[in-house]
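Only a single protein chain was left out; the remaining protein chains are all shown in position.
Think of it as A, B and C in the order they're written, each chain with its own count starting at 1.
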Amino acid sequence: MEELRELAKKLLQEKQVNAVVGYECDRRGVRPAFVDDPAGCDRLVFDHRCVQNLPAYLSPRRTNVAGLGRLAVVVKQCDARAVAGLIRESQLKRENLVLIGVRCGGVAANPNESRELGAETLALRCYGCSGTETAMADYVVGEPKTVPAAGGDRDARLAEIEKMSPEERLALWKEWLSRCTRCHACRQVCPMCFCERCVAEKTQPNWIESSPHIQGNFSWNVTRALHLAGRCVDCGECERACPAQIPLGLLNRKLAKIMSARYGFAVTDDPSTPAPIGSYRLDDGQEFIL
Amino acid sequence: MSRIGVFICHCGENIGRTVDCAQVAQAMGELPGVVHSVDYKYMCSDPGQALIKQAIKEHNLDGVVVGACSPHMHEKTFRKAAAAAGLNPYLCEMANIREHCSWIHEDRAEATEKAKGLVRFIVEKIKYNRPLSNIFIPVNRRALVIGGGIAGIQAALDIADGGREVILVEKESSIGGHMSQLSETFPTLDCSQCILTPRMVEVAQHPRIKLLAYSEVESVDGYIGNFEVKIRQKARSIDVSKCNGCGECTKNCPNKKIPSEFEQGLGFRTAIYVPFPQAVPNIPVLDRDNCALFKGRAKGVKKQVCGKCATVCGRRAIDFDQQDSFITEKVGAIIVATGYQLYWIGKEQESEILHGYGEYGYGTIPDVIDGLQFERLASASGPTGGKILRPSDGKEPKKIVFLQCIGSRDRAKGMEYCSKICCMYVAKHTMLYHHKVHDGKAIVFYMDIRAGGKGYDEFVRRAIEESHALYLRGRVSSLTRNGDTIRVQGVDTLSGEPVSIDADMVVLATAMRPQPGITSLAQKLSVSYDLHGFLNEAHPKLRPVETNTAGIFVAGACQAPRDIPDSVAMASATASKVLGLFSNEQLEREPLIARVDRQTCTGCFHCERVCPYGAVERFEVKDRKGNLIKVIAEVNQGVCQGCGTCQATCPSKSIELDGFTDEQIFAAVNAL
Amino acid sequence: MSVPAKEKASSFEPNIVAFVCNWCTYTGADLAGTSRLNMAPNVRIIRLPCTGRIDTLFILKAFERGADGVIVSGCHPADCHYTAGNYHARRRFAVFRELMEFMGVDPQRITFSWVSASEGGKWAEVVNSTTEKVRELGPFVSYPRVAHAQVK
Partner (left out) sequence: MRRMLSRTDLDALVRDLLGAGTRVIAPVRRKVQGREFVEYAPVQNPEEIALDGSQPVRPLKQVVFPPTETLFNYKQDKGLVQIQEAPTTFSDTLVIGARPCDAAALEIVDRVMDWDYHDEFWFGHRQATTVVAVACTDSDESCFCTAVGLSPESTRGADWLLIPAGSSFEVRVVTPKGEALLESNKSRCPESDVPEAGKASSAVEEKVRANLAMNPAKLQEWLGAHFEHPLWQKIALRCHGCGACAFVCPTCHCFDIVDELEGVGRGARRRNWDACQPALFTLHGSGHNPRKDQSARFRQRVMHKFSIYPSRFGEILCTGCGRCIRVCAAGMDLIAILAEIGQNAEEAGSTL
């Protein structure tokens, strides 16, 4: 922790950056922090409650954050996938950014988690993670840590749904999506949803109806998931942000599996990895095509 | 509110028999936005078109939907008619109720209902059509021809004679290609060199042809009318401006035992050499891999090992330190005429789909040769001075077996296509052999004789009847050494008898394949190619010398196996296409291309990733003070071909394909 | 008297929309027409330049508007008029299809096919087999289009 604070202080004092984006404690747990003076660096913390994906603030859509100037950002290895994605998709220039990589021993599902980190509290995305720092980092802080053993099979819930009949699956999704009020919080918190005008907001033509009836909700959620195919960085923020408790992570996870099975593709923290949509191979599978 | 006119065509009985056209017209008339809806016997006839023109004026129509045949048939007709009446032609669309309806259904009620649905799609779509105007692109009226064989030579000369500049790039040190290796040509048996050499000289002397021999295309940028081509001029080790082609260097080169490529390995050349005496340009090239001086340098020997050529060169034209150089040429059109290679049928193969013919001992039995080698043996300027002599012992073969279709028409082991020229040149070979070795016996194993072409079948008949070639229908299973002869084991499928012949020599008519490196060239040019690497034409019948990339054309055997007459005809066809393209300073094209919404584009460049043509460029949006706001996508109007893959990929739908915009498609789907 | 299920299914005429590319399948369908190949009247074609242009949103909207089945068809691999649109489409639809399946939309309601300009016969087969298959599946009433119901 001291290491992180000292580094942040140094970066600010030496004017290498105008602000450091990290984590701080609040009344209830941990939340994102924006520190622009060296004195404030003592607020910075890093522990298993640092759930949020801070690169979400690097999208050019976040004009207030962009107004701070040059930034240093605290990133876990998984968060760095979002930085890589933003660079890959021309939203960000690596040289305009200082990345402080943290050695992470896994995070909880919830930033307000009061319990210790363990099988029960570990976030799904940390299952099987090695907890090492990202190769993209300019600085690495913290001692090496081990991620607790997972509390089960991450994909158990996926497998359960795959076993169902199409009718059961449709009924399930209808039940879940019937709660969607189209607040689009899933989109707003997503580091990879950076469009100036979301397709869901286009009315000429109105492909995706904005009304929260199931038809609109279905189109929206299918399209959101598809647009993230091969791009989703698996931070789980969409599901955490959903005030309607819809298990959106399932869709993203399903797509990640499809991408991996069909195209051997995994989202990495290397910006030079090509995006799978927008590339193709002559021998891509076509067993479904007559 | 739209003012749409709907015109339902009976196409005589073709549509009217199964579709109740009057009912369709009536139903369409009830759709919102439709102000005029009629049916007529023949819409494409003059009175039919007049009907449309009149209605456009009378009802002040802002959209015309013609329910008739396929738009591939008459879209242009009706758009022209609309334009003649003052309506933007892109506000006229067709609904296909003939091919897609009346011709494939019998039940009148069902067909009528479907026709209504099909026309309704288009009525709804056209409400969102925008008037479009054709795009004009400046044309750089110079052409690049890649490949200096007979096709490239013909194309270059035709274009240059037509008054336009041509850059001719040839990767070998001389132009001429395979034709320069041939002895005589079918079906007239005129001497290949005699008809080719004057054309080669003409190229060299033509004021509008810039010949870049021993050069290759490095990269291609741009688009029709505006290509920018980077060309690598490979180091000849000769200062071309100084060399006068005296030949002293060649004469004095100590290394004289290098198998000559031009002689197909049947003769030798020096390390510094001119491939053949009539070479154009007549300037030697130093083969650094075989030069003693360079071999010494490679080994790290400090002392200069050789250098005789430089010593004897009176003009000091030899430059051992010459490097590859690059030049960039701006051209408006490109013709690809890279020709072919023969299928190497030895055991080792470079591709999984090729299997070779190990059983024929090619490469191990010296008297088993291929067709081009036979050409060299028969050529008066060849290694034997035109005498047919065996490579192994120099004896005159008294019995030669010719095998056709080696690698061709063989799905299992080679290529499934027919190489087209082999039937003819084998017949020619038997004749040349007969002329030179009167008591020699030529035996031909064939699958079928394909001699379509002017004078071609007569030619084959002459080989059989006058040159007494024995044609056996069947395949040969193996070639083995038998003393100093070759045992040919095969079968005569007409008699059903196995055949065993001891031949003095065997000539294999091996398949034609595109040149190595064709796929990398095709990728540089964004031209598609088939499984075998032959370049794809835009349409096999109607656009046989164009490619799918506008401004790039194909001639000769790089597109498919071709003989000389075909190659020359194709070359002239490309030249005429290019001259047509160059007849205007600007190029007019259909405006059905993509366009970016600058306000909502976020610049993620997914469109750039999927564009098959590289039509997406980067555009900097700046404020009034010149500060960069964002970098977004922009479509190069000359490059975009209008596939629309960008639009389907764009997450925010900030790129629209005119003619097939999201609003248009939505409207059609909405009418389901 | 209640109608037996089987009979009910066979009296149902499915509404199918086909999104096809201009160069291969549309022309193949033209050829089917000039060859007078009789086929089911249930399929209506919407012409696009290329399969690359066919958006998953088209299919979703078609279902919303009452399509019981959808056909997407274009040039065979290596035959694309635009060289690569069909390869991009192939990825797009492979992923889309699996996602739809995961969300409970029976993938049999969407037929993907490569039909070249010379395959009029294949087009007729695609039309007939899709019509039969969708007829068997019955009306697509379970799709959210009926659920204009308010969310909870």
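Throughout what follows, a contact is a pair of C-beta atoms (placed from the backbone, for glycine too) under 8 Å apart; a residue touches a chain by one contact, two chains touch by 3 or more.
All values derive from a computational prediction rather than experimental measurement.
Enquirer: Tell me which of A:A56, A:V222, A:A256 or A:A275 is the one touching the absent chain.
Expert: Checking the options A:A56, A:V222, A:A256 or A:A275, the one contacting the hidden chain is A:A56.
Enquirer: Identify the residue among B:C249, B:V280, B:A310 or B:A671 that touches the chain left out of the display.
Expert: Hidden-chain contact among the options goes to B:A671.
Enquirer: Could you please point out the chain B residues that touch the chain left off the display?
Expert: 1, 30-32, 120, 124, 599, 670-672
Enquirer: I need the residue numbers on chain A that touch the omitted chain, in ascending order.
Expert: 26-34, 52, 56-57, 61-65, 67-68, 111, 157, 176, 179, 181-185, 187-189, 197, 201, 203, 206, 209-213, 237, 240-247, 250
Quick note on the criterion: only the chains that are shown with their structure count from here on.
Enquirer: Connecting every touching chain pair, does the picture come out as line, ring, star, complete or other?
Expert: Drawn as a graph, the chains make a fully connected set, so complete.
Enquirer: Please tell me whether B-C or A-B has the greater number of C-beta pairs in contact.
Expert: B-C
Enquirer: Distance between chain A and chain B based on Cα centroids, please, to the nearest Å.
Expert: Measuring from centre to centre gives 48 Å for this pair.
Enquirer: Can you tell me which residues of chain A touch two or more of the remaining chains?
Expert: Residues 199, 207, 277-278 of chain A touch two or more partner chains.
Enquirer: Two or more other chains touching the same residue: where does that happen in chain C?
Expert: As it turns out, chain C has residues touching two or more other chains at 57, 61, 78, 84, 88, 92.
Enquirer: Could you list, by residue number, the parts of chain B that touch chain A in their complex?
Expert: Per the touch definition, chain B meets chain A at residues 599-606, 609-610, 630-631, 649, 651-654, 662-663, 666-667.
Enquirer: Which part of chain C faces chain A closely enough to touch in the complex?
Expert: Against chain A, chain C makes touches at 56-57, 60-61, 64, 77-78, 84, 87-88, 90-107, 111-114, 126, 129, 142, 144-145, 147-152.
Enquirer: Looking at the complex, which residues from chain A come into contact with chain C?
Expert: By the definition above, chain A touches chain C via 161-162, 166-174, 178-181, 199, 207-208, 212-215, 217-219, 222-223, 225-226, 229, 251, 254-255, 258-259, 262-263, 276-278, 280-282, 284-286, 288-290.
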